[in-house]
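The chains shown are only part of the set, and none of them has been moved.
Chain nomenclature is as follows: A, B and C, assigned in order of appearance, with residue numbering initiated at 1 for each chain independently.
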Amino acid sequence: MLEELKRRVYEANMMLPKYQLVTFTWGNASEIDSATGLVAIKPSGVPYDELSPEKMVLIDLQGNVVEGEYKPSSDMPTHIVLYKAFPEIGGIVHTHSPYATSWAQAGKSIPCYGTTHADYIYGEVPCVRNLTKNEIDEDYETNTGNVIVEEFRRFQKDVLSVPAVLCKNHGPFTWGKSSAEAVHNSVVLEECAKMAYRTELINPGVKEAPQELIEKHYMRKHGANAYYGQ
Amino acid sequence: MLEELKRRVYEANMMLPKYQLVTFTWGNASEIDSATGLVAIKPSGVPYDELSPEKMVLIDLQGNVVEGEYKPSSDMPTHIVLYKAFPEIGGIVHTHSPYATSWAQAGKSIPCYGTTHADYIYGEVPCVRNLTKNEIDEDYETNTGNVIVEEFRRFQKDVLSVPAVLCKNHGPFTWGKSSAEAVHNSVVLEECAKMAYRTELINPGVKEAPQELIEKHYMRKHGANAYYGQ
Amino acid sequence: MLEELKRRVYEANMMLPKYQLVTFTWGNASEIDSATGLVAIKPSGVPYDELSPEKMVLIDLQGNVVEGEYKPSSDMPTHIVLYKAFPEIGGIVHTHSPYATSWAQAGKSIPCYGTTHADYIYGEVPCVRNLTKNEIDEDYETNTGNVIVEEFRRFQKDVLSVPAVLCKNHGPFTWGKSSAEAVHNSVVLEECAKMAYRTELINPGVKEAPQELIEKHYMRKHGANAYYGQ
C-alpha cells in the first residue's frame, strides 16, 4: 500500500544521517497521505543503513499499525497528535541534532538573529515547557505532542510559518508540507541553532534582527510576492 | 555568449559547497566581463548539483537578463551596485558561511588578530550598518549594495585591500579580481572568522595584532615587493 | 584461541577511528570471555590501519599474556581491575575523545541535561579524583582502575546503569556487556559531552533535566518495560 509514500518517507529518513543530523538511530521522519489519513513512519530502533522503503510502517491516526512487519518509532504518538491538530502539516521529523538539542537542553528558545533564520522560520523557535510528572507517567509521547500544540495555540503561532519546536531537555521536532520539507527544516534549524549559539558568544548583549528585515526575508521566499527561486 | 566567463563562474559556484561555505542554495558567485560589461551569475535557488556552465545567467549592469533560461540570483542587484561602484572588482561571492554569518548576526566587525587575516585582508572586516525600513521596503538588494559602498567610502577603505564585508544580521560578501579570487577570499574570511571567535573566547581582553606585523604580512603577499609564492 | 572473541575485539577497535573517537593510537577496546576469564585487547601503540584479529592480545586476569606476538595496551591493568571488580562488564573502551576528555581535564562530572544522555546513562557521568603521587608511582594503571572502583562503590553506582567514567586530567573509560556495547557507549558519551558543553555556554545557570524525565527515558530503553526498538 502507498508505495510512493513509503518511498518518500524512506528517502526523508535517509537524508537525516546524510546531513549529519542523527547518530545511530536517534531520529525519525514520517509523512501523512491526505487521501487516506494513513501515515508512513520509520520503524523503531532500526539502523539507517538497514532501512528500505518496505520497512516503513503504515499507521492510522489512532496509532494502529495498518501495514508493516516492524513496530513504529516510539515517538509515533507525538507525530499523530501533530497531524491531528494541524492538518496543514504533511511531514514531521524528530532528531537529536546536536546544536538544536543543546538549546533544548538549555531550555531556551532560539532567537531570530539573521536572515538565514528569517528565510525559513518566522520569529523565534520556541522551547516549550517541560511535561509534568503526570504527563510523563501517563502517556509521555502523546503528551509531548499535546504540549507542543498547547504552546503553539497559546502564542497563536502558525505551524507553517514556524515549522520547528524545541522540547525542553529533549530535542527538536520540525515539520513541513512533506517529509522532504520537514527534513529541509531540520537542516535549517540545526544551522540556525549553531549560528545563534556563536552569535551570543561573540556578542553576549546581541539583540534579535530588526523586524523589518525578518519580514522582508521571510516574504522573499514565502507568500504571494515571493521572488526567490525559479 | 561568453562561454569562458560562464565556465569560470560555474566553477567558482561549485567551489562554495566544496569548501563547505554553503548549505542548500545559500550562496552565489558572479564575474564581470570587462570588455562587454556583462556579468555571469548563478541562477536563483537552483541546487549546486544541478548547475552547469550553460545555466549561468548573463545580465547587463542595468540588471536585464541578456542570456539564460533562468532567473538570476535574487542578490543580483547587490552584485551590480558593487561592480558599478568599484570597477577594480572582477568577481563577487555571497554566502551564509557559518562563522562569518555569526559575526554578522552579532553586529561586530572582525578584528585582525593575526597573520592569517593580514596575509589577505588589510585591517578589520567591517560589519556595515542595518538598512533602514525604507531602504528595505523600497529596493532591498540594491540598497544592500548601496550601504556597503557608503561604508567603504566613508572609511576610505580600498576594496581590493579589504575584499570582504559583513552585512549586519545577514552575512558576508567577498570579492576579488575574478570569481575564483572572490571564492578564495570567502574561504579566508570563514577561516579568520572562526579563529577570531576562538581567540576572543580564549582571551576576552585580546588586542588586534601589532600594526607592523599586519603591514609586513600584507606586503609579503601584495604590492611591488611581494615575495610569497613563485 | 578464541578466534571469535578476537574478531569482535578487532571490530570494536576499528569502530573507534570510524566514529572519530581516536587520533593516532589513542584508544583501546577489550572484551572478556566469560567461560575462560581470558581477555582480548588491542596491542600497545599499533596503528589502527595495521590491526587485524590475529594481532589482538589474549591475557588472563593476572595480566599474563596467554597468546599474541605483541605487548598488550599499556592500559591493560586498568581493564583487568574493572573486569575483576564488576563481573557484569563484558567489554571496555578507553579513548581520548575530545569532548569527554575536555570534561575530564576540567575535572567536572557531566550532568544529565537531556534525554540523549538519559536514554543510555542514568544520571551524571562521574569525574573521579586524581591519583595520589604514591598511587601514580607504584602502579599507575592498576590504581587508575582502583580509583574508578572506589568511586563507583562509594556512590553506589551500578556500572551497567552508568557505563562511563572520566579520569581526571586524563580521559574517559566506557564499558558494556560486550566490546561493541562499550564502543556504543563511547559514542554516546562523546555526543553527550559535546552537547553538555554547549548547553552550559548557552545557559550558564542551567539545571539538570527533571528526575521524572530521566527516569522515563532510561526506562524506555532499559528494564522489563522497555519499549524502544524491535
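Please note the rule applied: contacts are C-beta pairs under 8 Å (C-beta built on N, C-alpha and C of every residue); 3 or more make two chains touch, one makes a residue touch a chain.
Computed from a predicted model, the values in this text were never measured in an experiment.
Asks: Total copies in the complex, given 3 are shown here: how many?
Replies: Every protein chain is the same sequence, and the full complex holds 4 of them.
Everything below uses one rule, namely that only the chains that are shown with their structure count from here on.
Asks: Draw the chains as points, connect those that touch, then say whether the picture is a line, ring, star, complete or other.
Replies: The chain contacts form an open line.
Asks: If you fit chain A onto chain B using only Cα atoms, how far does it have to rotate, to the nearest 5°?
Replies: An angle of 90 degrees brings one copy onto the other.
Asks: How many angstrom lie between the CA centroids of chain B and chain C, rounded to a whole number?
Replies: A distance of 46 Å separates the two centres.
Asks: Just give me the whole-number Å value for how far the CA centre of chain A lies from that of chain C.
Replies: 33
Asks: If you look at chain C, which of its residues touch at least two other chains?
Replies: none
Asks: Would you mind writing out the residues of chain C in touch with chain A in their complex?
Replies: So the residues of chain C in touch with chain A come to 113-116, 184, 187-188, 191, 194-196, 198-203, 206, 209-210, 212-213, 216, 220, 227-230.
Asks: Can you check the complex and tell me which residues of chain B touch chain A?
Replies: 23-24, 26, 43-46, 70-71, 74, 96, 98-99, 101-108, 130-131, 133, 136-137, 140, 169-171, 197, 200-201
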